[in-house]
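Provided herewith is a single structure, encoded as structure tokens, for subsequent inquiry.
Here the complex is missing a single protein chain, while all its other protein chains stay put.
Chain lettering (A, B and C) follows the sequence in which the chains are written, and residue indices restart at 1 in each chain.
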């Protein structure tokens, strides 16, 4: 932690702060420059971080030196984490997994029809929402437990792993009973009680990046889950909010190499929600793989015209199949498998 | 709802969409321009809004004409809503209410000391967090129910109304037992299950704007609460995330007149969280009042150097007192009271 | 300047950087923490700032301690600058100046009609564009020199000061011949050659904030002008680009107190361009004054329905007159004059 004093700071100001640092059991190092005094605090940054040093008289700014997360950091665990979702389905290794399925589960029949196509094209994990976070209280909110049952039944039938969203801490047990992996949606990335709750399960958790979360905040949300004892976290980049209106969100692919530098956790990409237009999903999926993503989540629907949510961003099975073929070539070009 | 077709759209494409509109029991109006065909859909826009019309072949864009919210709209209720928080404390009328208090409740003594100052300077509502949403799992998370008790006791002692945050749908009953008004924090603005839960109480709800929520999304979140039967909603602007780094967030005061145009709900401003620096709170508080805000929420602490959270943005009692004097002059200049 | 090394940095890495610092004639101070080494560089930060220290092996981050601007800083000149635009018209003192006029100069008659109204309501400076930066090459680009002549003639006739935009370094001499103050538009805030050119005149320069400029970048652009010898710079906040679509831009009123803290230069606000809707101009103008702005620039037009640009954001004379009355009350409340 580095404290920069104002030019106008008095010796009294500096001494007052040094006394506090000393009281915290930390060492400080004072450097008097030509224009201002700077104090470096040596020792566990955690202790200082929660001190409101900015309010001390004479202080101009406080600069953090260390990242605020620990368990998620690559310094804590240098090797890539590989998360097992189900026997034979692992995220974070050489194989790139593609999650496919409808935005929301609408009926058992339609889910089965879509799941068959996902499986046929090489998808390994079936997605489908049973609890849907909708901007409007008047929109379709999902089938709830009934949807979860459909998801589980069909996954068993077709030997697919599953992922579905949980929105409420009270539903974590219920969803965990049916799904292989729990999704924390973008709007709940900082729903800390929900994070703690899923942290107490042993399930793989797919943690989506919040709509305007920094990478640091996202990793801190993952830290919440790990700090409860659950290390099975997969990050999912899904676009951030910018001023650009041509796409629903701006997919931030830079996040992939940055996360890989800072953390051992695997990261996948959801281009469907990022851009909101099916015509852009193929090029951005290829880009995601080329950048080093460990997987993709793509919405697939056999009849987008009748979809109960997010129709415009769901791929038809034939487009999904053709995309999978293209992705395989990219995967090979970077020495991975699909 | 207006459907714009691509230049390349065929008559078949247009007929296919018209058939769907017809099936929904709605009227359409086709306008063939020199460059492309446009279809206006007449009738309840709600019915169409949830249809994925963008996926129909030949469609270029779908433009919404009506706002997606109803109960919160000024068209639904032309008069300003005035929300009673406690006998003698109403938000939305001529009187501007100032909420004051610490970021988090640290002890009964410190809370009382601060509350006395808030009251003395003219504050009418006491704030203080008992459940704190913290970016880091290692930061102080609040005193929980004990803090709520302190809040209630001191408010009764000093005859102040109270507001405190609820983060978890499971805690709504508990918090409602102690506080006069429940706060939904920025990070939970789209925690829809929490919104539904507080919608089922009759308590006044202070709904903070999400860190990157549009005004439309914010009003839709209020709609969630009203649609459950609770019309006692007060909006709270607290800054939005932008690229500027001098302030923690960018306070969007334009939101005040816009909300006043579109909705009957009262709106207050939280400059403390918006800017994160106490030196900016006074000028922005004056600006908020001048723009037409119905109230302010300001963090006050008798000893920011020892505060357990957000020290840098908490005003000292003397600064709060002096600010209240300045605000009174602005309130008079716009023919309101403080 | 503070250099934070990676945990994995070697002593060789550190020595290599220290040698460079030494070669630059600067002193360094090494602090070996429990987790990593930090080096503080003491001496003229300017010398180091342009060194690419981030590329040195082992370096994790480089943190700047001092602001990169000098002449515009309050440390350089503690007293507020007061800029004289014309005899009797000074910006930055107790009196708040309001600039009024049409978006673009359309004809001598219409400009005179508007100018009479601006003057009558208490405006002191007449605005009007002769060279217009338009997003589309097919939109009205302004009357050029003819417009400048109209502006000068009418200003003399009515004893008003004038301001108009200059977009091209080749036009600086021409515009300076006719106008009292030159405006650098938001799109040209980092047109460095234009900045240098106006820096070589002695004219007051109104420098608008770029659409996505940080306050630091804005002050650096002002520094360009001052560094050429022209200290007559007035900053103008006009909204920044965010994701919110209800307003054209988001007016950032926090910029006013921040600029006042960091710089001695006066700052005014242009709410018309910020929000793009005339109904929001009055509340935001009041807010700007309450926050401490030294002036306002407001678009006024006698017939917005016929305006050749930006009709929707121009006030009718009667609305302008009524706004001026309201602003006067706010000015008094903060002990200033209008």
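Please note the rule applied: contacts are C-beta pairs under 8 Å (C-beta built on N, C-alpha and C of every residue); 3 or more make two chains touch, one makes a residue touch a chain.
Predicted model, so just to flag it, every value in this text is computed and none were measured.
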Problem - Residue of A:13, A:250, A:303 or A:322 touching the missing chain in the full complex - result: A:250
Practice task
Decide which residue listed in C:93, C:122 or C:311 touches the omitted chain of the complex.
Solution key: C:311
Problem - Full-complex contact with the absent chain, from B:119, B:134, B:209 or B:241 - result: B:241
Problem - Contact residue for the chain not shown (choose from C:134, C:177 or C:202) - result: C:134
Exercise for the section: Can you list, in ascending order, the subunit A residues touching the missing chain? Expected result: 212, 214-216, 240, 242-247, 250-258, 261, 274-275, 279-280, 283-284, 286-292, 326, 329-330, 332-334
Fill in the blank from the handout: Those residues of subunit C that touch the unshown chain are 20, 46, 49-52, 54-56, 68, 133-140, 167-170, 187-188, 190-193, 196, 211-212, 217, 220, 223-224, 227-228, 241, 277-278, 304-305, 307-312, 314
Exercise for the section: Go through subunit B and note every residue touching the omitted chain. Expected result: 2, 4, 7, 29, 31-36, 38, 40, 42-45, 63, 65-66, 75, 241-243, 245
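One rule holds in what follows: only the chains that are shown with their structure count from here on.
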Exercise for the section: Using mean Cα positions, find the chain sitting nearest the overall protein centre. Expected result: B
Completion exercise
Per the C-alpha fit, the turn needed to bring subunit B onto subunit C (nearest 5 degrees) is 180
Fill in the blank from the handout: subunit A and subunit C have mean C-alpha positions lying a whole-number Å distance apart equal to 39
Handout entry: Gap in Å, rounded to a whole number, between the CA centres of subunit C and subunit B
Key = 31
Practice task
For subunit A and subunit B, let me know how many angstrom lie between their CA-based centres, rounded off.
Solution key: 26
Fill in the blank from the handout: Listed in rising order, subunit A residues that touch 2 or more other chains are 241
